[in-house]
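Here is the structure we will look at.
Every protein chain except one is present and positioned as in the full complex.
Chain IDs A, B and C follow the sequence of writing; residue 1 opens each chain.
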């Protein structure tokens, strides 16, 4: 059974009553709610020791989901480094929404992934599928409509995605590459845009389906080739 | 000097007064109007002998621009084959707007490039730059706004572009991959969406700048390596 | 259970005693031998009616494997078209070795995929994994060594692969992109180089493992979004 760890900054929910009302037990628990039907789910939050990401937890995680927003800087560089190395070793990674600006995503991408347009103004968002036949879009319609969301607009400071799965349309006139896959080392990464803390986005059944699909897609392969790196002897004599 | 041939179906302009008013001498002449300031420009149309694409013309063309819409089927397979081969040999190719469904583009892509959503309803279109630093976006703003255009919406039946340069937003709620590059053989291809015949799109200075940039980008390299293909002798003895 | 159809030209095995000795029942039966342990396997050959690819067979095929060499031209364009459409609708496609020059692969790629260097001279081949963590390389070593194979060398006339999985080294001094994935429409395509008819390549356990993995990877997704294409009404009023 795939082992999922959901990491959440868990700050807005404790300080903002509007957020608390939507996600009373935290965004991580809302995500856990539907993911645990299918996967073995743990949660971890910023204010736990080692942000809840001890070596034991990381070593027993197949796919790490990440939600953060106002406290990216409080995530210790030491933990960021360990998470990054685990991803390169094969752990799946699914940064959600404002995790575009998380330290882990930034060091993996190497670019200014924090750069984009944004607006908190109850925009309507439509996520259009552009890669039909991809496992991440199984069981969803060709467009997901979110009545109210924060807007993120291009130009988004990412490297070209390996696969572009969704493009968002916003009522205010912007577009956004909303679902992007990357391979890094043995790890599979899926950035998925929706999920501002003041909207009930993670209760939307199609959004849930995408995240469920992404967990399946991002889970590590069994039996990747063992590499012999460094100084090696020739296989042929000259 | 780069030699550009502009191919136009040239039918709407002769039968539809509304189109005639916008493009009295044909879309090809409107395109020639601004391209000839910088390039050596020829035009060719469907109803000329060999559709105006004789061997001589093709052999002296560095970049071929293509506009077609209602008469794709009238383009002879023999000419399609010759144009395709010239592109694989290095001629640049810029299919515009409804040329997404042209025979040449279809055989080069191998997919159902005619498949997309469309609507003729005076939608507003915004073309957002998603690949900053690409030569095709030199000298334009981060978004090009077209007050009225035909809508094309995803899912567009193309293979994944090598580079996705523009994404369009439409007032009716759709998005579209509006500027896409492909390398095929030695040839460079740039599909560019705007330009429905009932709108004055090709007089828009930013649209003109994109097409101008695309010609520069798509022109053939000088000195591509000479390939020895087929049956070859070993370079090393075993 | 995934339904695999193995298509084989099946000519060399009936006319060349050296090939017959290696593959007495045909290459298709050698492939079926190890694939049927895991999948529901059918075979089809050139000289059957409709090349064995009736509508019924195609409609009940999840993944089509293709081996052809000297008789590509005898494959009817009508069948090629049907196979292509099925792939765009989601059927997986695995062209092996000289199927680089098959009609189906050529129309899907749009380029001169028949162009490459080749030599029948008992070259040694090493296939190096370059995309670790991909499902197609599960359970194999970092390099597969084939003591004797036909050589295929660059420049191979393909479009850039979506994913480059293997690069081959040949004792005669050449290299080749030996394992390439493409998405086209809803279909997943994996070109895999090894398998000249005069060598027992398809009995090699790592080669078998790659083909087995490729079948799993290329099998159609369940529940791809239903697309509404063509003329559509706006989702927003302007």
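Assume a contact is a pair of C-beta atoms (placed from the backbone, for glycine too) under 8 Å apart; a residue touches a chain by one contact, two chains touch by 3 or more.
These numbers come from a predicted model, not from an experiment.
Undergrad: Among C:28, C:42, C:69 or C:126, single out the residue that touches the unshown chain.
TA: The single option touching the absent chain is C:126.
Undergrad: Would you indicate which residue among B:18, B:70 or B:227 is in contact with the undisplayed chain?
TA: Here the residue in touch with the unshown chain is B:227.
Undergrad: For chain A, which residues reach the chain that was dropped from this view?
TA: Where chain A meets the chain not shown: residues 84, 88, 107-112, 115-119, 121-124, 151, 153, 155, 157, 159-160, 162, 171-174, 182-185, 227-236, 238.
Undergrad: In terms of residues, what is the contact footprint of the unshown chain on chain B?
TA: Chain B touches the missing chain through residues 90, 126, 129, 131-135, 137-142, 162-163, 171, 183, 185-188, 220-228, 235-236.
Undergrad: Considering the whole complex, not just the chains shown, which residues of chain C touch the missing one?
TA: Missing-chain contacts on chain C: residues 126, 128-132, 142, 153-156, 160, 163-164, 167-170, 173-175, 177.
Note that only the chains that are shown with their structure count from here on.
Undergrad: Based only on mean CA positions, could you tell me how far chain B sits from chain C in angstrom?
TA: The answer is 32 Å.
Undergrad: Go ahead and note the Å separation of the Cα centroids belonging to chain A and chain B.
TA: Distance between chain centres: 36 Å.
Undergrad: Which residues of chain C are in contact with two or more other chains?
TA: Only 162, 171, 183, 185, 227-228, 235-236 qualify.
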